[in-house]
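Only a single protein chain was left out; the remaining protein chains are all shown in position.
Here is subunit A:
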Amino acid sequence: MTDHNDVLLRVEALEAVYGGAVQALSGVDLTVRRAEIVALVGANGAGKTTLLRAISNLLPATRGQVTAGRITYDGRDVGRTRTDALVRAGLVGVLEGRHCFRALTVEENLIAGGLGRGSGRADLRADLEQVYALFPRLTQKRRLPAGLVSGGEQQMVAIGRALMGRPRLLVLDEPSMGLSPKVTAEIYRVLADLNRRQGLTLLIAEQSVTLALRHAHRSVVLENGRSVLEGGAETLRSRDDIKQYYLGPRAGAPAPERQPA
(Lines give C-alpha, C1' and ligand atoms only; values in the text may rest on other atoms or scores of the structure.)
Protein backbone atom coordinates (compact mmCIF):
# COMPACT_ATOMS: atom_id res chain seq x y z
CA MET A 1 0.00 0.00 0.00
CA THR A 2 2.93 2.31 0.56
CA ASP A 3 6.15 2.79 -1.25
CA HIS A 4 8.85 1.20 0.87
CA ASN A 5 11.31 3.98 0.15
CA ASP A 6 8.88 6.19 1.91
CA VAL A 7 9.43 4.55 5.27
CA LEU A 8 11.98 6.38 7.38
CA LEU A 9 11.64 4.38 10.58
CA ARG A 10 10.37 0.87 11.06
CA VAL A 11 9.99 -0.93 14.37
CA GLU A 12 9.17 -4.64 14.13
CA ALA A 13 8.04 -6.94 16.95
CA LEU A 14 10.25 -5.10 19.39
CA GLU A 15 10.78 -6.42 22.90
CA ALA A 16 12.92 -4.81 25.56
CA VAL A 17 13.80 -5.31 29.21
CA TYR A 18 15.17 -3.11 31.95
CA GLY A 19 17.82 -4.25 34.37
CA GLY A 20 17.80 -7.68 32.74
CA ALA A 21 14.43 -8.60 34.18
CA VAL A 22 11.67 -6.05 33.95
CA GLN A 23 9.78 -6.50 30.69
CA ALA A 24 9.20 -2.99 29.34
CA LEU A 25 8.19 -3.74 25.76
CA SER A 26 6.62 -6.97 24.57
CA GLY A 27 5.76 -6.58 20.92
CA VAL A 28 5.77 -3.16 19.33
CA ASP A 29 5.27 -2.48 15.64
CA LEU A 30 5.49 1.00 14.24
CA THR A 31 6.34 2.71 10.99
CA VAL A 32 7.05 6.36 10.38
CA ARG A 33 7.04 7.64 6.82
CA ARG A 34 8.85 10.68 5.54
CA ALA A 35 7.30 14.06 6.31
CA GLU A 36 4.76 12.49 8.60
CA ILE A 37 3.77 13.38 12.15
CA VAL A 38 3.14 10.23 14.14
CA ALA A 39 1.78 10.36 17.65
CA LEU A 40 2.71 7.66 20.11
CA VAL A 41 -0.04 7.53 22.66
CA GLY A 42 -0.21 5.63 25.91
CA ALA A 43 -0.68 5.90 29.63
CA ASN A 44 2.14 6.36 32.09
CA GLY A 45 4.27 3.23 32.08
CA ALA A 46 2.93 1.93 28.77
CA GLY A 47 6.46 1.88 27.41
CA LYS A 48 6.63 5.11 25.41
CA THR A 49 9.92 6.27 26.88
CA THR A 50 11.49 2.83 26.54
CA LEU A 51 10.45 2.65 22.90
CA LEU A 52 11.83 6.10 22.11
CA ARG A 53 15.09 5.31 23.88
CA ALA A 54 15.37 2.09 21.92
CA ILE A 55 14.87 4.09 18.73
CA SER A 56 17.83 6.34 19.66
CA ASN A 57 19.78 3.26 20.84
CA LEU A 58 19.97 4.79 24.32
CA LEU A 59 18.75 1.72 26.19
CA PRO A 60 22.23 0.29 26.85
CA ALA A 61 23.15 3.55 28.59
CA THR A 62 20.15 3.25 30.90
CA ARG A 63 20.64 -0.42 31.76
CA GLY A 64 18.00 -1.53 29.31
CA GLN A 65 18.26 -3.91 26.43
CA VAL A 66 16.40 -4.85 23.28
CA THR A 67 15.74 -8.59 23.48
CA ALA A 68 13.84 -9.26 20.28
CA GLY A 69 12.68 -7.57 17.10
CA ARG A 70 14.44 -4.85 15.20
CA ILE A 71 14.46 -1.15 14.44
CA THR A 72 15.52 0.20 11.07
CA TYR A 73 16.12 3.87 10.43
CA ASP A 74 16.72 4.86 6.84
CA GLY A 75 18.26 1.49 6.05
CA ARG A 76 20.41 1.32 9.20
CA ASP A 77 20.03 -1.31 11.88
CA VAL A 78 19.56 0.93 14.92
CA GLY A 79 20.67 -1.75 17.37
CA ARG A 80 24.08 -1.78 15.73
CA THR A 81 24.47 1.97 15.31
CA ARG A 82 25.77 4.19 18.08
CA THR A 83 23.59 7.08 19.19
CA ASP A 84 26.04 9.67 17.90
CA ALA A 85 26.07 8.03 14.48
CA LEU A 86 22.27 8.06 14.45
CA VAL A 87 22.31 11.77 15.29
CA ARG A 88 24.67 12.44 12.41
CA ALA A 89 22.34 10.42 10.18
CA GLY A 90 19.51 12.76 11.17
CA LEU A 91 17.72 10.83 13.91
CA VAL A 92 17.68 13.21 16.85
CA GLY A 93 15.77 12.84 20.10
CA VAL A 94 14.36 15.18 22.71
CA LEU A 95 14.32 13.41 26.06
CA GLU A 96 11.45 13.26 28.49
CA GLY A 97 11.84 15.94 31.15
CA ARG A 98 13.88 18.16 28.80
CA HIS A 99 17.33 17.28 30.14
CA CYS A 100 18.95 20.64 29.44
CA PHE A 101 22.56 21.12 30.46
CA ARG A 102 21.51 23.18 33.45
CA ALA A 103 24.83 24.81 34.25
CA LEU A 104 25.50 25.73 30.63
CA THR A 105 24.00 28.84 29.08
CA VAL A 106 21.07 28.59 26.72
CA GLU A 107 23.36 29.28 23.78
CA GLU A 108 25.95 26.74 24.92
CA ASN A 109 23.15 24.17 25.12
CA LEU A 110 22.23 24.88 21.54
CA ILE A 111 25.85 24.77 20.39
CA ALA A 112 26.31 21.40 22.09
CA GLY A 113 23.56 20.08 19.81
CA GLY A 114 25.50 21.35 16.82
CA LEU A 115 28.71 19.77 18.08
CA GLY A 116 26.99 16.40 18.22
CA ARG A 117 26.33 16.70 14.52
CA GLY A 118 29.85 17.96 13.88
CA SER A 119 28.77 21.36 12.52
CA GLY A 120 31.42 23.84 11.42
CA ARG A 121 31.43 27.41 12.68
CA ALA A 122 29.43 28.86 9.81
CA ASP A 123 26.79 26.13 10.11
CA LEU A 124 26.56 26.70 13.86
CA ARG A 125 25.95 30.43 13.34
CA ALA A 126 23.27 29.85 10.75
CA ASP A 127 21.53 27.13 12.79
CA LEU A 128 21.61 29.28 15.93
CA GLU A 129 19.91 32.13 14.09
CA GLN A 130 17.28 29.73 12.85
CA VAL A 131 16.53 28.39 16.32
CA TYR A 132 16.29 31.92 17.71
CA ALA A 133 13.91 32.77 14.89
CA LEU A 134 11.71 29.80 15.81
CA PHE A 135 11.82 30.55 19.54
CA PRO A 136 12.33 34.32 19.85
CA ARG A 137 12.00 34.09 23.63
CA LEU A 138 15.36 32.35 23.80
CA THR A 139 17.18 35.29 22.22
CA GLN A 140 17.10 37.41 25.37
CA LYS A 141 18.02 34.44 27.52
CA ARG A 142 20.95 33.21 25.48
CA ARG A 143 23.49 34.11 28.17
CA LEU A 144 21.50 32.68 31.11
CA PRO A 145 22.20 29.23 32.54
CA ALA A 146 19.56 26.89 31.13
CA GLY A 147 18.71 25.76 34.65
CA LEU A 148 17.40 29.24 35.42
CA VAL A 149 14.94 29.72 32.57
CA SER A 150 11.28 28.68 32.77
CA GLY A 151 10.10 25.13 32.08
CA GLY A 152 8.67 26.15 28.73
CA GLU A 153 11.89 27.83 27.75
CA GLN A 154 13.83 24.76 28.80
CA GLN A 155 11.67 22.67 26.51
CA MET A 156 12.42 25.15 23.72
CA VAL A 157 16.12 24.83 24.52
CA ALA A 158 15.87 21.04 24.38
CA ILE A 159 14.03 21.14 21.05
CA GLY A 160 16.36 23.85 19.73
CA ARG A 161 19.36 21.77 20.72
CA ALA A 162 17.93 18.82 18.80
CA LEU A 163 17.23 21.04 15.78
CA MET A 164 20.88 22.14 15.83
CA GLY A 165 21.61 18.54 14.83
CA ARG A 166 19.65 19.20 11.59
CA PRO A 167 17.34 16.23 12.07
CA ARG A 168 15.35 14.45 9.41
CA LEU A 169 13.43 12.53 12.05
CA LEU A 170 12.82 14.31 15.34
CA VAL A 171 11.70 12.06 18.19
CA LEU A 172 10.08 13.85 21.12
CA ASP A 173 9.18 12.33 24.47
CA GLU A 174 6.23 14.16 26.02
CA PRO A 175 7.14 17.70 25.00
CA SER A 176 4.08 19.05 26.80
CA MET A 177 4.97 17.57 30.17
CA GLY A 178 4.51 20.09 32.97
CA LEU A 179 3.89 23.00 30.62
CA SER A 180 0.98 25.39 30.45
CA PRO A 181 -1.48 24.93 27.59
CA LYS A 182 -0.32 28.23 26.12
CA VAL A 183 3.35 27.24 25.97
CA THR A 184 2.43 23.76 24.76
CA ALA A 185 0.42 25.29 21.94
CA GLU A 186 3.36 27.50 20.99
CA ILE A 187 5.73 24.55 20.87
CA TYR A 188 3.33 22.44 18.82
CA ARG A 189 2.80 25.32 16.43
CA VAL A 190 6.55 25.49 15.79
CA LEU A 191 6.79 21.71 15.35
CA ALA A 192 3.82 21.58 12.98
CA ASP A 193 5.34 24.48 11.05
CA LEU A 194 8.66 22.68 10.67
CA ASN A 195 6.79 19.66 9.41
CA ARG A 196 4.78 21.63 6.89
CA ARG A 197 7.52 23.93 5.60
CA GLN A 198 10.61 21.72 5.74
CA GLY A 199 9.06 18.30 5.67
CA LEU A 200 10.57 17.41 9.05
CA THR A 201 9.35 13.99 10.15
CA LEU A 202 8.13 13.84 13.73
CA LEU A 203 7.47 11.02 16.16
CA ILE A 204 5.90 12.44 19.31
CA ALA A 205 5.01 10.54 22.45
CA GLU A 206 2.22 12.12 24.45
CA GLN A 207 0.00 11.14 27.30
CA SER A 208 -2.55 13.66 26.24
CA VAL A 209 -4.38 12.16 23.30
CA THR A 210 -6.28 15.30 22.42
CA LEU A 211 -3.08 17.18 21.95
CA ALA A 212 -1.36 14.47 19.98
CA LEU A 213 -4.32 13.83 17.72
CA ARG A 214 -4.77 17.48 16.92
CA HIS A 215 -1.46 17.57 15.06
CA ALA A 216 -0.67 14.00 14.09
CA HIS A 217 -1.35 12.41 10.75
CA ARG A 218 -1.31 9.00 12.32
CA SER A 219 -1.26 7.53 15.79
CA VAL A 220 -0.04 4.41 17.46
CA VAL A 221 -1.47 3.39 20.79
CA LEU A 222 0.82 1.65 23.24
CA GLU A 223 -0.60 -0.40 26.06
CA ASN A 224 1.44 -2.44 28.55
CA GLY A 225 4.44 -2.52 26.25
CA ARG A 226 2.45 -3.55 23.19
CA SER A 227 1.26 -1.54 20.23
CA VAL A 228 -2.44 -2.25 20.24
CA LEU A 229 -3.76 0.07 17.59
CA GLU A 230 -2.41 1.97 14.65
CA GLY A 231 -4.40 4.26 12.48
CA GLY A 232 -5.15 7.67 11.12
CA ALA A 233 -5.83 10.30 13.69
CA GLU A 234 -9.44 10.45 12.46
CA THR A 235 -10.02 6.79 13.18
CA LEU A 236 -8.63 7.06 16.66
CA ARG A 237 -10.53 10.17 17.44
CA SER A 238 -13.75 8.37 16.68
CA ARG A 239 -12.98 5.29 18.74
CA ASP A 240 -14.94 5.34 21.93
CA ASP A 241 -12.68 3.03 23.90
CA ILE A 242 -9.63 5.14 23.14
CA LYS A 243 -11.49 8.22 24.14
CA GLN A 244 -12.49 6.70 27.41
CA TYR A 245 -9.03 5.46 28.18
CA TYR A 246 -7.04 8.49 27.38
CA LEU A 247 -9.42 11.41 27.25
CA GLY A 248 -11.21 10.47 30.42
CA PRO A 249 -14.88 9.56 30.76
CA ARG A 250 -17.20 11.92 28.95
CA ALA A 251 -20.94 12.34 28.63
CA GLY A 252 -21.76 10.27 31.65
CA ALA A 253 -19.85 7.19 30.53
CA PRO A 254 -18.69 5.04 33.44
CA ALA A 255 -15.05 5.42 34.38
CA PRO A 256 -13.07 2.56 32.90
CA GLU A 257 -10.69 0.49 34.96
CA ARG A 258 -7.22 1.91 34.33
CA GLN A 259 -4.56 -0.52 33.34
CA PRO A 260 -1.90 -0.68 36.02
CA ALA A 261 1.11 1.32 34.95
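We take it that a contact is a pair of C-beta atoms (placed from the backbone, for glycine too) under 8 Å apart; a residue touches a chain by one contact, two chains touch by 3 or more; residues count from 1.
In this section, contacts and distances are computed from a predicted model.
When the unshown chain is looked up in UniProt, the name that turns up among "Cytochrome d ubiquinol oxidase subunit I", "Amino acid/amide ABC transporter membrane protein 1, HAAT family", "3-oxoacyl-ACP synthase" or "Fe-S cluster assembly protein SufD" is "Amino acid/amide ABC transporter membrane protein 1, HAAT family". Summary of contacts with the chain left out: across A:44, A:150, A:180 or A:198, the touching residue is A:150. Taking the complete complex into account, A:58 is the one of A:58, A:177, A:190 or A:228 that touches the chain left out. From the set A:10, A:76 or A:99, the residue in touch with the chain omitted from the display is A:99, counting the whole complex. Think of the hidden chain as still there; on subunit A it touches residues 56, 58, 60-63, 83-84, 86-88, 92-93, 95, 99-104, 108-109, 111-113, 115-117, 145-150, 161-162, 165.
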